[in-house]
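Of the protein chains in this complex, all but one are displayed in their positions.
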Amino acid sequence: MGEPVLVVSDLRAYYRTSAFGIEREVRAVDDVSLTIEANEIYGLAGESSSGKTTLIKTIAAAIQPPLEVLGGSVVFNFRDRRVDMHGVDRQHLDAIRWKNLSYIMQGSMNVLNPVRRIRHAFVDFAFRHIGKPMPLFLAVVREHLERLHLAPEVLDAFPHQLSGGMRQRVTIALATVCRPDFIIADEPTTALDVVVQKSVLAMIHEIQRELGSSIIFVTHDMAVHANLTDRLGIMYAGRLVEEGRTADIFRAPRHPYTAHLIASLPRLGDSAPKKGLDGAPPNLAEPPSGCRFHPRCPRATERCAREAAPMASLAPGHRVACFYPEPERSA
Amino acid sequence: MPGYLVYLLTRLGQFALVVFIGINIAFIVTHATPIDPVEQSIAAATQFGSTSPEAIALMRQSLKELYGLEGDLAHQYAAFWSRILVGNFGPSLSAFPTPVSVLIGRALPWTVSLLVVSTVLTWVMGNLLGGLAGYFHRSRALRLAGILAMAFHPIPYYIVAFLLLIVFGHVWPILPISGGSSMNMTQEWSWAFVGSVVSHAILPVASLALVGLGGWFMGMRALVSNVVTEDYVTYAELGGVARRRILAAYVMRNALMPQVTGLAMSLGAIFNGAIITEQVFGYPGIGTLLVSAVHAGDYSLVLGITTVSIVAVSIAVLLIDLLYPLLDPRVRAR
Partner (left out) sequence: MWRTLRDLLRFNRQFAAGIVLLGIVAAFSCLSFFSPYPPNDSFVVPPDVPPSWAYPMGTTSRGQDLFWLLSFAIRNTLLFGMVVAILSRALALVIGLVAGYSGGLVDRALMSINDTFIVIPLFPILVLFYFVMRDHMSWGLLALMMACLGWAYDARLIRSVALSLRTREFTQTGIFSGMSTRQILVEEHLPYVLPILFSTTMNNINWSIGLEVTLSVLGFTDINTPTIGVLIYWANQHTALVAGIWWWLFFPVLLVVMTFIGLFLLAVSMNEHIDPRSRLGRS
């Protein structure tokens, strides 16, 4: 394997607000490091408000006040250039957007401008990167749509004339038309019904294999991760707590939180009642001391309340942030 | 396109309802009076100068019909409507025997052009500045513009017009403060006459614009600051779409749609403002005509102007409503 496409190191991003004279600091992403290789689908899992969305916003350099990056770096190694996302100006960012780095967002209902035809979206996003005169550009777009089994007639439709699933497929076509190196997919299937979800996932998988792009795929839905992703990172309260090959994590989760997530998945023929986790997710404005999971952790000791365990490799390619990881189970 | 058809029928129905209710209010108001309106009007109309007895008899007859005082209430109601539907308000009492419709027809173009010019100017400027202020919300110049627009906004048309009259008529007299054009000019298509009309229109337009600007400005600024958080704007920014394109085709375009509806909704209030402004500057439109009609006790003219105002504003609202689908594809095709 060559150089990784994305290197995130020691990233810290906080929301800082001040209203009615009260300062607040929400530590949404705290000390996260991860790398993503070429041609892989990296899954990012965790419950809502675990910092997943903030992490990818920061990776995409789509940060706006009150979100601030306080430390660390996000570096992409694209085919033709290397970009430090928080060290370059907006012109450089605009130059790589959609050409090297594209997005598939949550809420397919609303990502397309409701008053313009789909064709205009393709022109606005991709025309400048394809570098062909308009008729040829549109031919490229049509060809691309056909490859994704979409009728080219959708170009003349308004977003409200398409179904939710159709809109998400159009968005995927839009995100891949420039053959980007890296695609950020933020809960792209969450709002869709199960049948449509399946076909959209198949579509993402197919186009990824064809283009050889890397994808960071964010969802709280563990079943989707099991079916789609190559590697998986688990976030809890703004920190990455476990990372490894998807198959390994599902077979033998090592962090107590991951173990809980996986144990709570329904299995065929399993009739035992699922146990919920005690307590609520921590308030990130005042996170617990030490390991942020310790107040809810069945394995926690005094040490966990004092200091946070660093990410440590337990096996090649399998990192866990826990002093007392779950024992390795054999399948 | 059934979607458009449904929309069209709804708007036409609303138009009919506005005219219907408006005219009914006028009927109720004119019939709620405890005094004998006919004799009072005649007394008011004839108190200056001598009017021939025949003319007074004619007036009395026409007034009785116009007030619909003949017969029972149902009959009166029907008579009221039939007068209005054919647009026949009889002769004016103060400018006897000129028909009311002629007087209104003479004044209406002045009011319509004053309204169209000032409304279009105000709406475009307010939305443009407000939209920019919402998008570049850190700009100091735009914030200052916002404060200025907000300062004039709550003050009624009359006061602003009056202040402009004082400033540009008495303190620093550089602009004509009365009339629609210079008195001694013939109405013709010459540079001098057009120039005179334009210079006479500056202060009325300015006072309408000063009051109106703030509302559009603040409305658009609030709309834009909501639209910029919409997913399609975020997505376009993530896509590196050119900023100008985002501002024009994504942000402004979407924020503008409620402002068009808002324009239709506020035409009535803008019309009120125009009437008052005209009166302050002696502009020869409907407003000045209305006020002088009241002072002269000219009932036919007052009722005629009220009715024409209701119908004219409703037509303007209908026109905007019918143009709206051009902007919003969701109404055009469903």
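Letters are used for the chains, namely A and B, taken in the order the chains are written, and counting of residues starts over at 1 for each.
Going forward, a residue touches a chain if its C-beta (ideal position, glycine included) is under 8 Å from a C-beta of that chain, and two chains touch if they have at least 3 such contacts.
All values reported here derive from a predicted model rather than from experimental measurement.
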Hidden partner chain, touching residue among B:201, B:249 or B:302: B:302
Contact residue for the chain not shown (choose from B:77, B:158 or B:193): B:158
Contact residue for the chain not shown (choose from B:29, B:73 or B:102): B:29
Sites on subunit B contacted by the missing partner chain, in the whole complex: 13-14, 17-18, 21-22, 25-26, 29-30, 32-35, 37, 40, 134, 137, 143, 150-151, 153-159, 162-163, 166, 170, 218, 221-222, 224-226, 229, 264-265, 267-269, 271-272, 275-276, 279, 290-291, 294, 299, 302-303, 305-306, 309-310, 313-314, 317
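Definition applied: only the chains that are shown with their structure count from here on.
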Computed distance of Cα centres, subunit B from subunit A, in Å: 54
Complex contact set, residues of subunit A against subunit B: 60, 62, 93-98, 102-103, 105, 107, 110-116, 120, 124-125, 158, 160-161
Subunit A partner contacts - residues on subunit B that touch it in the complex: 230-232, 234-242, 245, 249-250, 253-254, 257, 327-330, 333
